[in-house]
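The structure appears right after this line, and notes come after that.
A single protein chain has been omitted from the complex, and every remaining protein chain is retained in its original position.
Here is chain A:
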Amino acid sequence: QVIASRSGASSILVSPRQKGNPILTNLRSFAWEYSDIPADYVLGLTTCALFLSLKYHRLHPEYIYNRIRLLAGKYKLRVVLTLVDIDNHEDSLKELSKTSLINNVTVILCWTAAEGARYLELYKSFEHANAGAIRGTESKGYTDKMVDFVTVPRSINKTDAVTLVSAFGSIRGAVNARPEDIAIIGGWGEKKIMRWCGVVDEPFRARK
């Protein structure tokens, strides 16, 4: 059969237990298929997910522990995808935090079925992705970077950044500007000037 041959690597494996879960109807970007697996979803060679609705968890608190036990340490990343569908979630979440520590699972919260499905899709699609996107290696244009840089001190906004750097010609000029010179720029009040000049001159380390 065609479907069987495609199974495995490219699709999300779903346990038949999940039949009727609204998450499945939201799972659109990836092919998925039922399969006999201990977890609810298998999202890659080493990644699996269990689904937990807090509403259900409140009624059957032992359920999730049994399920975790069934996994028997099989996957490296074991996600408990938790749907927050009750208002007083505090106690359950507190308990889950503790559980995650003891039973080696990672708790991910979602608030709607759509969001839950999105998490599943993300896990699947990032199966082989590297962590570049979260290691701060995004590329940006000079202007954006300049604005990011200048607006680090609180109360300095984008307009201020453009004003400042354009008044002094370069970032270096802006960093080395004297307070009196900044004062003649519109929009730069005394407080802002103090902040800016303070920060650029502030030593990185409080004590050397």
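Couple of notes before you dig in:
The rule we apply is simple: a contact is a pair of C-beta atoms (placed from the backbone, for glycine too) under 8 Å apart; a residue touches a chain by one contact, two chains touch by 3 or more; residues count from 1.
Note that contacts and distances are computed from a predicted model.
Not shown: a single chain whose UniProt protein name, out of "ERCC4 domain-containing protein", "26S proteasome complex subunit SEM1", "Translation initiation factor eIF2B subunit beta" or "Calreticulin", is "ERCC4 domain-containing protein". Across A:Ile37, A:Leu71 or A:Ile171, the residue that sits in touch with the chain not pictured is A:Ile171. From the set A:Leu59, A:Ala72 or A:Ile102, the residue in touch with the chain omitted from the display is A:Ile102, counting the whole complex. When you scan A:Lys19, A:His60 or A:Arg205 for touch with the missing chain, the hit is A:Arg205.
Panel shows chain A; residues 26, 28-29, 46-47, 76-77, 79, 84, 89-90, 93-95, 97-102, 104, 106-109, 111-112, 114-115, 118-119, 121-123, 125-127, 129, 131, 133-138, 140-143, 145-146, 148-149, 152-153, 157-159, 161-163, 165-166, 169-172, 175-176, 183-184, 186-187, 189-190, 199-208 of it touch the chain omitted from the view.
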